[in-house]
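To start, the structure under review is shown below, and the notes come after it.
A single protein chain has been removed from this complex, and every other one stays in its place.
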Amino acid sequence: MIFGVPLQALLGQLLLGLINGAFYAMLSLGLALIFGLLNIINFTHGALYMAGAFAAWLVLTYLGIGYWGALLLAPLAVGLFGMLLERFLLSRLYKLDHLYGLLLTFGLALVIEGGFRQLYGVSGMPYPVPKELQGGWNLGVMYLPIYRGWVVVVSASVCLGTWLLVEKTKLGSYLRAATENRALVQAFGINVPMMVTLTFGFGVALAALAGVLAAPIYSVNPLMGSNLIIVVFAVVVIGGMGSMGGAIITSFALGLVEGLTKLLYPEAASTIIFLVMAVLLLVKPAGLFGKER
Amino acid sequence: NHKVKIGVLTDMSGPYSDLAGQGSVMAAQMAIEDFGGKVNGWPVELVSADHQSKADIASAIARKWYENEEVDAIADLVTTAAARAVREVAKEKGKVDLDSGPGSLPLTNDWCSATGFHWTYDNYATAGGTATAVIKQGGTSWFFLTADYAFGHDLQAQAERVVKANGGSVLGSVRHPFPSSDFSSFLLQAQSSGAKIIGLANAGNDTINAIKQANEFGITKNGQSIAGLLVFITDVHSLGLETAKGMLLTTGFYWDFDEGTRAFAKRFGARMNGKMPTMVQAGVYSSVSHYLKAVQQANTTEGIRVADKMREIPINDFFAKNGKIRADGRMVHDMYLAEVKAPAESKGPWDYYKILRTIPGDEAFRPLSESTCPLVKK
Amino acid sequence: MAVAADYIVETRDLTKEFKGFTAVSGVSLRVRRHSIHALIGPNGAGKTTCFNLLTKFLVPTSGRIFFNQRDITHAQPAAVARLGMVRSFQISAVFSHLSVLENVRVALQRRRGGYFHFWRSDRILDQLNDQVMDLLQSVGMTGDVHRLAGELSYGRKRALEIATTLALDPEMLLLDEPMAGMSSEDVLLIAALIRRISANRTILMVEHNLNVVAELSDRISVLKQGRILAEGTYQEVSNNPEVVEAYMGSPDD
Amino acid sequence: MTEAPVLLKIDDLHAHYGESHVLHGLSFDIPQGEVVTLLGRNGVGKTTTLRCIMGMVGQRRGSILFAGKQLIQMASHQIARLGLAYCPEERGIFSSLNVAENLLLPPVVQAGGLSLQEILSLFPRLQERAGSQGTKLSGGEQQMLAIARILRTGARLLLLDEPTEGLAPVIVQQIGEIIAGLRDRGFTVLLVEQNFRFAQRLADRHYVVEHGRVVDMIRKDQLSVSAEKLRSYLGV
Partner (left out) sequence: MGGLWGKRERLAMLLLLLLALVAPFLVYPVFLMKGLCFALFASAFNLLLGYSGLLSFGHAMFFGFAAYVTAHMGKVWGVNPEWAILGGVVTAAALGLLTGWLAIRRTGIYFAMVTLAFAQMMYFVAIQAPFTHGEDGIQGVPRGRLFGFIDLGESLTLYYFVLLVFVASLWFLNRVVQSPFGQVLKAIRDNEQRAISLGYAVNRFKLLAFVLSAAFSGLAGSMKCQVFQLASLADVHWHSSGEVVLMTLLGGIGSLMGPAVGAFLVVSIENYFAEAGAWVTIIQGGIFVFCVLLFRAGIIGTLSQWLKGLYSGVGKA
């Protein structure tokens, strides 16, 4: 017994927390990447996560392409869309205060969500768990649906891959440097606009991938991403801006903390992250893994 | 300069826009058309607006309509906070409000008014109706997943009342933040409580996600059952029958109940891309036509006098048989206990419910004697 | 703790470590009142760090700092400035969205007081404009009064920085490479200015322009790898072979 | 003295910042393999000229020919890829990168640059501080880093904006030797300098800039006869 809770139940809850952390990780990674790049909170992130889930549903319903195809197609399509957004809209704002990017992405999020809502209503669409991943394992502490296990595996590997890409190649340096002084980085011979577009597309594709993963678990619904952004961004900040590893680790850790809260004081489950953030930022000014400038 | 103007104030962009929203506007419009578009020679106009489920926006629009745009009655008013805000304004202005969307009991109790009506359902009826039926089938021990806001608390309280009155037991409950998307943790707690029934005291997407995930975690396969205390047909549509089959619920209307409902649903569907009306939307039709009838008979649009007339005449349409409005503003009509069909039983889209029982109005709704509405003479 | 009154600043065993790297180690420095004292040394010797320690922008790892016989080891940076020890920055620090005039005026305002008065009009600040013009004249910037500081060329920013620092009329002035990036003409102007204002002030400056150092300073401390390597007049220091090797290099022409 | 072929030819260059017109038809040539300086008072437009060459000033017109290619419409990353590198006067060290990352940031655009080994032996200080955050370096160390990082890229034309600023005299001497060495290896250098004594010893020719125009050109061998003229231009 810990906190008056049987150990069994506690373990089960922690496991669930970890699974939620996997979602946070996919979303926060993309968001962190984009924030690191453009210094704006990409408010379309939640909407594009939703768009990813919808893309999966659409290709299933209209083209008969199932989950596995969607896993590839949806991020590709949404990533491409993101690249268009960046090229034709966001890129016009780089000379202005970063805040205007916030206004733009917020407006876009409203339009995208509104559009899907007009077309498909708000109750959501059912999306089946792929046959290969149906069923579950009895772990003793709990019954774990295979699909949730799969989500953790995908998320962990995507996170690792992204982390390696950004931290272990020069891409990371270019991105960080370009945030500070675009003009100079470009004067070193790096095609910054192209790099920004591609990175933006990649970050958005990660959101869409998370959307596809979420589709069988949650209902595919135009509002599914609307409140997500603020929590996920909090995760990014707690991890430390500019630290991909930080975002990943924090995602999983906060998933656990949240899971524990759901058990002990469920009403506060959606507030706990902010409590953690306030306390942490007052103690560690640049988040867990961020560097102070 | 005489005319009758009706406003439909509803959620058009938020979580309740499918169960009310544009469909409610359509229902109101059909009611007006069916009335011939005129009452005693006065043209009937319709306006509509989105309150985004926010009390302040609802209040602002209601005020503008009543004060400035000669709106005589406002219908739908889904979500309690919005209904409450409009109720305050309507009371002050002596104008009519026809609540079809919200479910909270105080609308006909502490907040009741002479010109305010609660039409389609309330938590007492849906939660109570479902809980009674579930208990009768042997679901005696309960665990609640409750959305942590007044509406959720109220749903839980209504169900608990019935459970306890029928000798059942409540093994626990968990209040989850509203809205939530992941319920696995709460479901696990419900599972380990060992309760036979998991009561969902929430609505809309919360309910949908909870049911979906209960399925995913094999909870329903392991002998526990889910009881949704407020489920709309749009929720079932979104869940799919595979997930929702066998669930019991209480509703104020089902489109495939009899000739009248089918006729209405067919016309409605033709204009709404084949969607079938929810109980809220059907209720909007019913409340608006009843209002128009009262205006016709009272020969005025003056709030109090129309309201009195509304109480006087019984309601008889496809929605309600011999419905009547009580002093506290409650429109009493029969409710239905339904079970969600299995996929094999369903003949096509929207063929979702088996009606198990008609719950007579006086049993379904809280007795007038228990009302705390000051208008009720005791 | 007797500190001779003719020293305005004194440090005792001042040490600063950054994560295992010692930038300043055991520096005991004394600056005589009303003198021009130069701090020179190779790049990365710890000169700017010393400035940061003196003005409390950094907290020393160990050692103590006295200003006018007062222990300021634990004071706040703004408080140190108010006590009369003000610094300029090596890498230009101007208020780039304020005009040149406002830049200097903000400094004057600090002396004038009333800067918390949020209910009064800033027109009362116009009284300060004459003083501002005098200061700008002294650094040769009267032509740029109403330009935004951010639009100035690099050298002009440096000049503005000096004017702003002077505006506080501090008892003790710390100048970090005041002439860097200035054209030769301005170097002469600023050198003359420093000479002029040093009459009743103390100046501690870091400068790599040896002509200026030779010309202006009464006393020189040479820093190397965080330690004081030598101290004395320009003559003494420039004849010290260690200093020549570490800093000055082979004398040119 | 036979003229080397012209590597960079600037003709009638104009530049604006918003509404202010900064360069007014500036023209000059840089022969291949020479060290050329731009001299002038503060604010005359020297830095702006370098930024124009690199394509970093939004509003520019005129002609900038580099090895026969017109640069005026090119994006700055394309310009850099042709073999030009720029060391800005405010140094432009990135605070989110450490010293080593800063050093390795500019991609190598051509073969023939200095190797990392060579660079670190020239500036041992950078090796010692390799793990430190870039902007935590001392002013002079940052200056060294800014110069060092473009030496790696192999660019044939180096644009150095006040490279000796903030450096100790020994290091200044060393930089002088490096630049001379680069010239010997066939590099071309455009230098903006306030330290005339430094420039004097290195440069093959000096252009004097006033109000956004080149007003005079003085060859190395004419310096002694032009001393008076220079004094009037620069106050040296």
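Remarks
Lettered A, B, C and D in written order, each chain numbered from 1.
By our rule, a residue touches a chain if its C-beta (ideal position, glycine included) is under 8 Å from a C-beta of that chain, and two chains touch if they have at least 3 such contacts.
In this text the structure is predicted, and so the values were computed from the model without any measurement.
Here one chain is not drawn; of B:F151, B:F232 or B:Y254, the residue touching it is B:F151.
When the whole complex is considered, the residue among B:I57, B:A157 or B:I313 that touches the unshown chain is B:I57. Screening B:S48, B:Q158 or B:S289 against the full complex identifies B:S48 as the residue touching the chain left out. Take subunit C: the residues that touch the chain left off the picture are 55, 57, 76-79, 81-82, 86-89, 93-99, 102-103, 105-107, 109-110, 114-125, 164, 168. As for the chain not pictured, it touches subunit B at residues 12-13, 17, 21-22, 25, 47-52, 54-57, 59-61, 63-64, 67-68, 80-81, 84-85, 88, 148-151, 178.
Panel shows subunit A; residues 35, 41, 89, 92-93, 96-97, 99-100, 102-104, 106-115, 117-118, 230, 233-234, 237, 241, 267-268, 271, 274-275, 277-278, 281-282, 285-287 of it touch the chain omitted from the view.
In this section, only the chains that are shown with their structure count from here on.
A comparison of the C-D and A-D interfaces places the larger number of contacting C-beta pairs at C-D.
Centroids of subunit B and subunit D (each the mean of its C-alpha atoms) stand 76 Å apart. Distance from the subunit C centre to the subunit D centre is 29 Å, each centre being the mean of its Cα atoms. Once the centre of each chain is set as its mean CA position, subunit A and subunit D turn out to be 44 Å apart.
Among all residues of subunit D, none touch two or more other chains.
Across the complex, subunit C meets subunit D through its residues 18, 21, 40-45, 47-49, 90-92, 151-156, 159, 176-177, 180-186, 188, 208, 210, 246-250, 252-253. Contact residues on subunit A toward subunit D in their complex (touch as defined above): 170, 173-174, 176-177, 179-181, 183-192, 242, 291, 293. Every residue of subunit A that touches subunit B in the complex is listed here, in rising order: 6, 8-9, 12-13, 16-17, 19-20, 114, 117, 121-126, 129, 136, 142-143, 145, 147-148, 217-219, 221, 223-224, 227, 259, 262-263, 266-271.
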